[in-house]
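Apart from one protein chain that is not included, each protein chain of the complex appears where it belongs.
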Amino acid sequence: MMLIACPHCGPRAHVEFTYERTMDAILSVDVDPDTAVAILFQRENPRGPSQELWRHTYGCRSWLRLTRNTVTHDLAEVVAWPPA
Amino acid sequence: MSAPFRNAAGGLIDRARAVRFTVDGRPYEGFAGDTLASASLANGVRLMGRSFKYHRPRGVFGAGVEEPNALYGVGEGGRFEPNTRATDVFLYEGLTAISQNCWPNLPFDIGAVSQVAAPFIPAGFYYKTFFGGPRLWKVYEHLIRRAAGLGKPPQHRDVDRFNHRAAFCDVLVVGAGPAGLAAADAASAAGARVIMVEQDRLAGGGFLRDPAMAGGDDGLVWAMAVATRVKAEGGRVLSRSTATGFYDHGLLNVVQRHVEPGQITRDDGAAQTLWRVRARRVVLAQGSLERPLLFSGNDRPGVMLASAARSFVTRYAVRPGALAVVAGCDDHADLTARVLAASGIEVIAVMDSRVGGRVVAALGSRAVTGAIVSEAGRSRTVACDLIAVSGGQTPTVHLHMQAGGGLAWDAQAGAFAPTTARQNQVSVGAGAGRQGLEAALADGWRAGVEAAQDLGLSRPMGARPRGAAARPTPTVSGCCVTLTDGADAKTAFIDLQNDVTAADIDLAGRQGYRSVEHLKRFTTLGMASDQGKTSNLLGLARMAQASGVTVPQIGLTTFRPPYTPVTLGVLAGEAVGAEAAPRRRLTLQSAHAAAGAVWQPSGYWSRPRAYPMSGETSPQAAVREARTVRDAVGLTDVSTLGKFEVVGPDAVAFLEIICATSVAKLAVGRGRYTIMLREDGIVADDGTVWRLADQRYLLTSSTGGADTMAHRLSYARRVLTPRLQVMVTAVQECWVGIAVAGPNARALVDQATGAAPPRHMSVAAARLADQPVWLLAASYSGERAFEIYVRSYAAQVVWSDLERRVAAAGGRVYGLDAMDLLRIEKGHIVTGAEIDGRTCPYDLGLTKMLRKGGFIGWAGLQRRDFQRPNRPCLVGLDALDGVLPEGAMLLPRAGAAPQGHVSSAGRRVTGEGAIGLGLVASGPDRIGEVMIASSPTRRLQGRVRLTAPLFYDAEGARYVD
Partner (left out) sequence: MKRFSALALLRAGLDGQKSWPRDWRDPEPRKHYDVVIIGGGGHGLATAYYLAKTHGVRSVAVLERASIGGGNTGRNTTIVRSNYRQPALQRLLEFSLKTWEGLSDELNYNLMFSQRGALFLGHSDADMTKLAERGDSLRCVGIDAQLMTRRQVARLIPLLDISPNARFPVVGGLIQRRGGTARHDAVAWGYARAADALGVDVIQNCEVTGFDITDGRVHGVRTSRGSVGADRVGLCVAGNSGLVAAMAGLKLPIESHLLQAFVSEPVKPMIDTVIMSQSVHCYISQSDKGELGLGGDPDHYPTYSQRGSPHRIDEVAAQAIAMVPALSRLRMLRSWSGTTDMSFDGSPIIGATPIDGLYLNGGWCYGGFKATPGSGRLYAHHLATGAAHAIAAPFSLERFALGATIDEAGAGPLPQAR
């Protein structure tokens, strides 16, 4: 169970958080259908460092960007998203 | 009762406290401090189990958690624990144990006939036979299943509690042997918050078995002093507590036993606690386990690990035999011989493989009666009843590896030892492959100091403790798996519990199952309840030798949690019985109960399904309730719907992103039906949107979709539209929603609020029962209706007031089932039935509502398949034979493949018969067609006519005042 340092709440067990998606899969409303399909369905699925969007759902409910290694689970960075 | 094998003095047992216990109903007596194994040995019991496959007679082999043989079912009823290691349960008054895997009893086990068949049923034999198809296999399998398994399964609900606790510390020390104690002492002295855990009930580790001096005192005295010092510094020392798993980011599971297996808990406390410890630094001081030696009959009762023999003699003052042969590959053999001899056991022979001394075979069946030993090429037979074996030490690296740490093969030690650490862990002492007391103390102390320094702690402290061991620092000679000439590989056991012999390993090699995973899975090596603690490495080494490669080339067993088996009960903790899952409670729960509600689970909620009157069934009540709504007025609780306030200058812009329908033109005080799509164009949920004030909107969603919608809205707000000036708040729990529906609803609300109620799809603020409320004129039932939103704290007052008024107007409360009947008649779709996570707006007849773009899901909806003409689409279903089971398949004719299904169905509220909604391929083009609604699982079938999905008040005349 990872320990995620929420910038608002401090270090908390990862069960308080939910994974949303990788940062590159954020689909804005105004993109054309082909681009949307590519963003949604063509994924890097990286083995190693990955930029991910998480939410402190069962805590302060804010959104966070994690730089997380998908093999070691090392957390290089946890920041509020979007940046202020 | 006399205990013939108990020495008159010594041992860490309390001779003043006799403890009575029974095995298979036979009474015995031991002392407080005994294990079931030591007390049994003291009483002369040698036979303590039967092996898994061949039902060979077995005695105790180890003295701790590594025990593969001596397994019992311990305790009774709701405390019965099968497969309990006799070496790992301390005696308590009244302990009851039953032997396992034998019939009719342990000495005379019919299953032992399988020993005769042993030559024909080697490892993996079952892959090679029992052909003839699944039916025939089922017959064989039935017999195999009965023969397999070990202990009896528990039959009862647990009678004890288990709990979970969280703890945080600077330094967690696993193992309270010399190394762990030194580490805890140093870290604690430096000012670190320390937790030290020890699976045994006493601290001391190796001191318990091999007395020695440490810190200028007897080792055990020093151990107690360290524990006292750690506690005095605010640290915690948990005995009978096993670190079973090492997870991410310094998290360990520690299972603490408050009572022994099967023992009644004290003061109604928990039987076990699962500690979840988050540690900044972890010192792993788990020590090492001894390996067995390979020779014929090395599984006979009386063959045991040398460390176990010393443990029984020294710690428990029990002689595990009278005439001993000691065999080993390092200095442990000599040490053991001296200890045994000192306790009055006659040591017949010491076989040291370094000088050519080997055991060829153990003789005897239900107990060792002798041994064939070989020295300098000459073999002889000796009489003995104990063979103590030492095949080298294997560092316990389980937790190190679970934490992602690396291992390296040490050919001289014949074992893997820790190298790199992945997390904040360090291995010390014998667990790090460094044997000997001085190494343990030095290693542990250094690790404790360094852990504290790493954390910026550096209080002045004294010098590290020095040790003076009676036991020598052993020299080692690899992992010995060569059989002496004359020994039979077929009875040289490697995995004792699973009956894997050296011959089985060789067979696996011949058939090509050589890599570690193949070897384990083909032979079941290391897969028994002892998890291969004494066997894994021997098996790998034997395979390496047979294949002419090194052990690392065969591979490395991957250790995964748990280190020792853990009861499911302690994993579940408090989450049992009624607490197995959370429940969400309606604000008006007691009001519904008072009204006689029958409940329907709905996610974590329980919602009133119907309110049957006396003599009524629940379905009858539903129809009656629905008719009351059609004829007069009804009252129902809609609080579980998702509710969200959207406020600010950009509220409309935000809502237009969320909703696929138009929101922009909504006037203040008006409301509208809406749908929300997923990014892939599928309908996520439906609801309503209301403009409460110029820049203030209320959005509702379904009950089941409420939590997801809250998450989606937050995502859309924070991630997709961070620049919009809008505030989105989930207000589901702030407001209780009460619906009043029926032809009398308007008059009722008029009277209750003293103001003209809003017209259909309008919203107004009002006061009801002296409480401020919102009146939303929306209809799900098809009747003129109002959803009254009141602050949760005032809900009871408003509900009671409305209940009284509804009764006066000839109405009553209604539940979910009635609501369902009403909405089906009106053709309203619902999330979970028609909105099933696969239907797009086109499928549900919602095309006209869609905007031209700019909302979530638009892009996904442009994909080609959504235009496919034969997609399942919404239709109404009119039962022609009075039969319409919900969930039934819709077939064009009997026996044909389904072309759709009945998504909702129920009785007509108005008139007789059954109606429903369905999703049918090309549905809207087939209105008027007759299909078969078929439910083979319920043996129901009937014809249905496809209709438009609307059975009641097509013009909406009922909404007009």
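As written, the chain order gives the labels A and B, with residue 1 at the start of each chain.
What we mean here is this: a contact is a pair of C-beta atoms (placed from the backbone, for glycine too) under 8 Å apart; a residue touches a chain by one contact, two chains touch by 3 or more.
Predicted, not measured: the structure shown is a model, and the values here were computed from it.
Looking at the complex as a whole, the chain kept out of the display touches A, B. Touch with the chain omitted from the figure is made, among B:Ser114, B:Ser515, B:Gln771 or B:Ser792, by B:Ser515. Considering the whole complex, the residue from B:Gln531, B:Thr688 or B:Ser781 that touches the absent chain is B:Gln531. Screening B:Lys231, B:Arg366, B:Arg627 or B:Arg863 against the full complex identifies B:Arg863 as the residue touching the chain left out. Although one chain is not shown, part of chain B still touches it, namely residues 52, 75, 78-83, 119-122, 125-134, 137-138, 141, 144-146, 148-158, 164, 245, 247-248, 251, 253, 274, 276, 402, 404, 490, 503, 507, 510-513, 515, 517-518, 521-522, 524, 527, 529, 531, 560-562, 565-569, 571-573, 575-581, 600-602, 678-682, 684, 836-838, 860, 863-866, 868, 885-889, 891, 897-898, 901, 934-938. Residues 1-2, 13-15, 18-22, 37, 40-45, 47, 50, 52, 70-73 of chain A touch the missing chain (whole complex, contact as defined above).
Basically, only the chains that are shown with their structure count from here on.
Distance between chain centres (mean CA atoms), chain A to chain B: 26 Å.
In the complex of the two chains, the chain B residues touching chain A come out as 247-251, 276, 278, 404, 422, 657, 679-680, 711, 714-715, 718-720, 722, 854-856, 858-860, 862-863. Contact residues of chain A toward chain B in the complex are 1-3, 13-14, 18, 20, 26-33, 35-37, 40, 53, 55, 57, 61-63, 72-73, 81-82.
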